[in-house]
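Of the protein chains in this complex, all but one are displayed in their positions.
Every chain is named by a letter (A, B and C) in the order it is written, and numbering of its residues begins at 1.
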Amino acid sequence: MSQPRASNSLAEAVKEHMLRDDAFSKLLGLEIDEIGAGYCRLHFTVRPDMLNGFRVLHGGVTFSAADSAFAFACNSHGRQSVGLTVTIDYLEAGELGDVITMEAQEESLKHKISVYQIRATNQHGNLLALFKGTAYRTSNEILSLPNQ
Amino acid sequence: MSQPRASNSLAEAVKEHMLRDDAFSKLLGLEIDEIGAGYCRLHFTVRPDMLNGFRVLHGGVTFSAADSAFAFACNSHGRQSVGLTVTIDYLEAGELGDVITMEAQEESLKHKISVYQIRATNQHGNLLALFKGTAYRTSNEILSLPNQ
Amino acid sequence: MSQPRASNSLAEAVKEHMLRDDAFSKLLGLEIDEIGAGYCRLHFTVRPDMLNGFRVLHGGVTFSAADSAFAFACNSHGRQSVGLTVTIDYLEAGELGDVITMEAQEESLKHKISVYQIRATNQHGNLLALFKGTAYRTSNEILSLPNQ
Partner (left out) sequence: MSQPRASNSLAEAVKEHMLRDDAFSKLLGLEIDEIGAGYCRLHFTVRPDMLNGFRVLHGGVTFSAADSAFAFACNSHGRQSVGLTVTIDYLEAGELGDVITMEAQEESLKHKISVYQIRATNQHGNLLALFKGTAYRTSNEILSLPNQ
């Protein structure tokens, strides 16, 4: 598995560009801790409005936070990338007040396709979920996209 | 694939029990249209705060709405069920103002495991995403769970 | 879901081209029943050498037969396509002597990506497995590939 690399300026610039309009990541209160080529680590805190009907963390929130980490990691090389397919395994339920970290690592980077694994852990280091995402890499340069 | 069945009283009662505390489904504005044994259809409208950094619907929102449909369908038999693993394929991006319907159908119902497919379509009938979920069926009766 | 279409000449020609060298499909004794644009149905019989250590059908055989149906369906449009990622759900075990049918249907066909579902049923019509595959469509025309 590729190792986290130091944050670099391209990945940082892409992240700034993406975050500016990423309303849903803001709604979830995602905080990005580190970004690099093919790498992203972020965290959030489980709020009452993130619970499901059984009063534990809604799987959709876990997925969404992992999906954002996936998006920052796969776009970090500067080419606009879109998620094709994702699998998530739920291992333990998140609970109110938990601080959950998502760490995205690049498994494979080819010309048109890249693959990432994202691990979700809580503040005790327990593994809550495994997320694996496959992205299609378009030929659009993100930093050249027009402002909207 | 199992056919949608008329809403029945058990599935309705479970849905009411689950919805009462399902804060995240409320945050997303999910509206349940039909519920039955092994079946759920719901919809929501794409709001500005559901967009991602490329100004299209965040994949996490699509996933979350499908995941709620999955939860209502797999719990509809009255036994508390938890998602084990899910796959989602993104076929077309959702856009601001779209009305997106999730239809969950039961593919398999065994003693401890059940499997569902959820199709996400927009107001034009275009297929936006395919979601497949596997649930573990506990022996807890939902309607006997203590109020929290 | 797209409906099976009558076998057409392009899909037939592609199938002939692919089958000529497909040693592993031959090893499994796969018999193709129908082929069309985005569609394939094939069957095989479970032999003693296809069983696993618990004396039921090895999951790898089920997968392989489904994977061949996926390959014939996604290549049927004439563009060489390669599997990117696949999910399989095992619902019931296959047994010695079972005749298992794989039916592949196209869920989505875009410029570079296509998605298929394959259903595995036995001679009693029981659903044994669900297979979902995503393919990357290269720009190679299969019928123009050099003979090897």
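Going forward, a contact is a pair of C-beta atoms (placed from the backbone, for glycine too) under 8 Å apart; a residue touches a chain by one contact, two chains touch by 3 or more.
Just so you know, these numbers come straight off a predicted model, no measurement behind them.
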* Please provide the labels of all shown chains that the missing chain touches. => A, B, C
* To do: Taking the full complex into account, find the residue in C:Ser25, C:Gln105 or C:Asn122 that is in contact with the omitted chain.
  => C:Ser25
* Per the definition of touch given earlier, which of C:Leu10, C:Leu51, C:Leu109 or C:Leu127 contacts the omitted chain? -> C:Leu51
* To do: Pick out the residues on chain C that sit against the missing chain.
  => 17-28, 48-55, 58-61, 63-65, 67-68, 71, 80, 82-90, 93, 148
* Considering the whole complex rather than only what is displayed, give the residues of chain B touching the chain that is not shown. => 84-85, 87, 112-113, 134, 136
* Asked: In the whole complex, what residues of chain A lie against the chain that is missing from view?
  -> 87, 89, 91, 107-108, 110, 115, 117, 127, 130, 132, 134
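We adopt the following convention: only the chains that are shown with their structure count from here on.
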* What's the call on chain B versus chain C, same or different interface residues, using the half cut on shared numbers? -> same
* To do: Take the average of all CA coordinates in chain A, do the same for chain B, and state the distance between these two points in whole angstrom.
  => 22
* **Distance from the mean Cα position of chain C to that of chain A, given in whole angstrom** => 33
* Structure fact -> chain B to chain C, mean C-alpha position gap in Å, rounds to 29
* **Of all residues in chain C, the ones touching two or more other chains** => 87, 134
